[in-house]
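This is the structure I have questions about; it appears just below.
The complex is shown incomplete by one protein chain, all other protein chains being positioned as in the whole.
For clarity, chains are labelled A, B and C in written order, and residue numbers in each chain start from 1.
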Amino acid sequence: MEDKLPEFLFRNELQRLLDCLITKGFKVIGPKVEDGALVYSPLEQVAELPLGWSDQQAPGRYRLNQTDSVRYFHWANGPQALKPLLNPPRNILWQAKRQADGSLEFIVPDDSISPVAVIGVKSCDLSALALQDQHFLEGEYPDPAYQARRKSLFLVAVNCSTAASTCFCASTGDGPEASTGFDMVMTELEDGFILQAGSEKGREVMAMLPLTAVSESMLQQKQKQKETVFAAQSRQLRTIEKTDLAEKRAHPCWDDIAERCLACGNCTMVCPTCFCHHQTEEAQVNGVDSQHVREWDSCFGGSHGQLAGFQVRDSVKSRYQQWMIHKLDFWQEQYGRSGCTGCGRCMTWCPAEIDFVAEANLIARGEQE
Amino acid sequence: MNDPFLTPMPAVVESYVSESPSIFTLKLRLTNAADRAAYQFMPGQFNMLYMFGVGEVPISIVSDPDDPTLIEHTIRIVGRVTQAMAKLKEGDQVGLRGPFGRGWPMALGREKDLLIITGGLGCAPVVAAINYALQRREHYGKVSIVQGVKHSDDLIWEEQYKEWQQLHNVEVNLAADESGPAWPFHQGRITELLDKVSVDIANSVALICGPEGMMDAAARRLLSLGMPGYSIYVSLERNMQCAVGHCGHCQMGADFICKDGPVFVYPDVADRLMLEGV
Amino acid sequence: MTERRIKIDVPSLARVEGEGALHLKITEGALDALQFKIYEPPRFFEKFLEGRHYTEVPDIVARICGICPVAYQVSAVNALESLFQAPLTPWIKQMRRLLYCGEWIQSHSLHIHLLALPDYFSEESVLGLAAKEPEVVKRGFAIQEAGNRLIRFLGGRSVHPVGLKVGGFHRAPSAEEAKELLEFLQERLPEAVALAEWVAGIKLPEDEQEFVSVALSTEQFAIEAGLLRNSQGLQITEDQYEAHFTESQSPHSTALWSLMDGQDYLVGPLARLNLNHDCLPAFLKTLLNRLGDPFPSRNMFHSMLARAIEICVVLHEAISILQSYQPDTPSAEFSVRAGAGFGWSEAPRGLLWHRYTVDEQGIITAAKIVPPTSQNQARIERDLEKSLTAFGLDKADELLRLHSEKVVRNYDPCISCATHFLKLTTER
Partner (left out) sequence: MSKPTLAVHKFSSCDGCQLALLNMGEALADLAQHVEIKHFVEAGLVNEDAKVDIALVEGSVVTAKDQQRIRRVRSNSRYLISMGACATSGGIQALKNLADNPADWIGQIYPQPEFIDSLDRSSAIKQYVEVDFELWGCPVSSLQVSEAVATLLNGAEPLDNQEKLCIECKRAGKICTLVTGGEPCLGPVTRAGCGALCPAFGRACYGCYGGAELSNQSGLRKRLEGLGLPPESIQKRMHLIHPDPQQQNER
């Protein structure tokens, strides 16, 4: 139970929230329409938010359309969650310098990290963030760069008011309402936003805003909105127990997927919980400078399972199995829960229109949609 | 100060020994005194070795943990980085991160016989265990080394096996699936050889390293000979980039080889050893 | 004069784009044979284009030449857009010009520094030149990079760029990208002016010759479009080209020779400056005045200065376009129609003419491309004949060889361009 009542910010005062975050020294990142998709990108003005835009998604298909709605957050999600902000697609791990005498020096680039505030974070992506935190921070060797970015992050979540056909967070237990992991959460209504703090920092920001009381009818609208989104989620991922998938490697369905799957790795790139990356060396011709770079990698790529003289996964089928069985099954042993938070991106951004949920339900439970 | 597990420490090549046309041994010394003082390892652990301008590879430490200032690696030339490393000379520098992973159960093997089974083109991780036991002869019983190759011509580093064979209470058995005319050892599968080797099954610990199919077959044979599963250890290998459980490449099933292994007790991984694509 | 028979062969001409050779025979003090050979094998582009959809044309023709892909792309889309009557917006037209500015900067700077200048410093290559004139070479690289960046801005990469399409562009770059580029270009303008001044100070051979200059012209300095004019008063449009210009094959060349009303002619920077001198921006007219303006000039060695001046023209132009840059709808709607389309533009080396015939489905049924190097080929041989005679055929072989190479480089012949496949319509 919250110890403080939710409070209300009128629509025309939303700029105050942005200003307040900017004053506090945050670089503000929020949803914007760019190249036909909703992407999280730096912004300073409310006018940059996707006013009236909504999305239509299906496996292999994403379209935005402009409606006459007055809402800024009436959409499901875009191609990327928070992952690129904390675990960037590419970063330099160290620079090596070879001195004239042949000795080596290793320099860790000190990329000054500026505090970032993200507004418009969805519940499924908060869950995914918690999983990335677990992976990168809670082991024996916390990732210092991730940690630094994570520490300086301020999160303004928004509760979903609509669901795409690919959304299934209700069935994974990760939405549609954000319950934890944010500094503030907003529920967008026609007239404005119900705000709720999730941290001390969030309370401080809220204290700077011109808030008014929340009425009973607003709370009812909020409740109704949540129920509508719940009901709108036509997809459901069935409960998959440990080994449910791992023991079904012989299922004929995998072969059928393998004919269609392009092993392109898009699903893993957009998945907010996928963490694989490779490290490569980039040398300069001068013989003095070289750098070791970390970049997102995918279990669909050939180098992922390559050993001297042996390719662990040399077929599309085995790579698809690695992706799905790892995500839905082995994750449970590794992180205590499945690696899927129901965002649906792996389906939308699959150029081969593969329906991850339907395939998983079919293989694990024999359920035909 | 850089984190020694995340950023390489400079290390100098103290000595370079060519063991065979495709195997060489590097003795490395960390150049920075503080790094050197802090460095400790266990047999079966590995380092990430970095070649300037080329990249990094995981390599087991084969030297004795009692002298952690001289870190020895026996390396087989298989590809880009190992080829470049083979060109190192004394006095050259490399980078080193580590040590990583869980090594061989040397404590568990105390007072017991060691059965060391390796296959394929030879497997460096077991060298660490052999060296360790031979340095502490009094703590271990008989050391039986069983090596299997596909073809007798594949046996590299024959001299080393011969040297070991000369030692007291060490037995070396070699098997080749196919062999040339001058092959003085067993012809056939390594599993057949296991039937012949005289081991005190109840009082031995088996350390196995090699291709997964061979490890699985050898472990099963040992089980059928009556060795308890908890006495059988295997060393696994997967592509490895970060060695700290972040990069995801070395996952095998739910395990990260780099931090949960590379050495596993056989029953924990038996189910997945023979699965394709895991 | 002593009697002498010499034979000079330059088996592969260095510092030209593509593979060519020179063959001279002097018998008893007279030129007996002179051949500028283009032996690079043909690549049959016009044949490949047949059966392809018109949307693929820009990506295909770019591959005729890695040094002036934009010229090929723009001439091609000019031809197709005129056929389809695509309603190009001022923004699209301006961006075409901007993209083309990038190619001129890149190609001219490359030619001056990497290909031509070493001749004047008795160096084999720019690497040697860099030791003698490090600042000049550094400045040259920076100017060349300005060209590369401009092409990347609208095309993603400077060789075989991907941004342009029939009807406009695939994408309008953002205002931020434009701003960043603008700053870099602004820093280059004074350097380009300094380059022109410096080039004007290089001592050149005196080598006046009669020739006809051919170039496009418009009110602005013509680059991506215009009417064709020559120094004899001819003025024609794209579709009239074939009535005046004809190609023929010669045994020693895989490129075809082009003649204008039966005579050889010059295209390229010198021809353009000779004809379009009046369109230069005021600051360049002033600059040229100060440098003792040689244009119009009949000395082919003024080509290098012409290139340097053109770099200033287009850099200045690019800066002014970018100063008011705003993204806009990148392409225009049009419908495909069957027929023949003609298009041309001023490639860095000179006029580049294309003709396509297209069916109702937008499939190319025939293509013809006349690149600048085939247009200059007859002129190059005529020039060599005259300038070697003027230089003195009694000079040592090595000097004759060096001088001929220097003459050929004035034209910046691009042999890759010259050896795409040319379909013959006329008989010899």
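Assume a contact is a pair of C-beta atoms (placed from the backbone, for glycine too) under 8 Å apart; a residue touches a chain by one contact, two chains touch by 3 or more.
Quick caveat, the model's predicted, so the values are computed rather than measured.
Undergrad: Give me the visible chains that the unshown chain touches, in label order.
TA: Answer for the hidden chain's contacts among shown chains: A, B, C.
Undergrad: Going by the contact rule already stated, which one of C:85, C:125 or C:365 would touch the omitted chain in the full complex?
TA: C:125
Undergrad: Using the document's definition of touch, tell me which of A:134, A:152, A:280 or A:332 contacts the absent chain.
TA: A:280
Undergrad: For chain A, enumerate the residues touching the unshown chain of the complex.
TA: Spelled out for chain A, the touching residues are 34-37, 39, 60-63, 79-80, 84, 89-90, 259-266, 269-270, 280-287, 290, 295-298, 300-303, 314-316, 319, 348-353.
Undergrad: Residue by residue, what part of chain C touches the chain that was omitted?
TA: 12-19, 39-44, 47-48, 52-53, 56, 59-60, 63-67, 69, 106, 110, 114-115, 118, 123-127, 130, 137-138, 141-142, 144-145, 148, 156-160, 162-163, 165, 169-171, 249, 251-252, 254, 414, 416, 421-424, 427-428
Undergrad: For chain B, which positions touch the chain that isn't shown here?
TA: The missing chain touches chain B at positions 51-55, 79-81, 83-84, 87.
Throughout what follows, only the chains that are shown with their structure count from here on.
Undergrad: Using the average of all C-alpha atoms in each chain as its centre, how far is it in Å between chain A and chain C?
TA: 50
Undergrad: Between chain B and chain C, what's the gap in Å when you average each chain's C-alpha atoms?
TA: 64
Undergrad: Indicate the whole-number Å distance between the mean C-alpha point of chain A and the mean C-alpha point of chain B.
TA: 40
Undergrad: Which chain B residues sit where two or more other chains touch them?
TA: Residues: none.
Undergrad: Which bits of chain A are touching chain B when the two form their complex?
TA: Those in contact with chain B are residues 93-94, 96, 98, 102-106, 108, 135-136, 139-141, 143-144, 246, 249, 275-281, 283, 287, 290, 292, 294, 297, 299, 303-310, 312-315, 317-319, 321-322, 326, 330, 333-334.
Undergrad: In the complex, go through chain B and note every residue touching chain A.
TA: Counting only chain B, the residues touching chain A are 2-3, 5-10, 12, 31, 50, 52-56, 78-79, 91-95, 211, 237-239, 241-242, 244-249, 251, 253-254, 259, 275-278.
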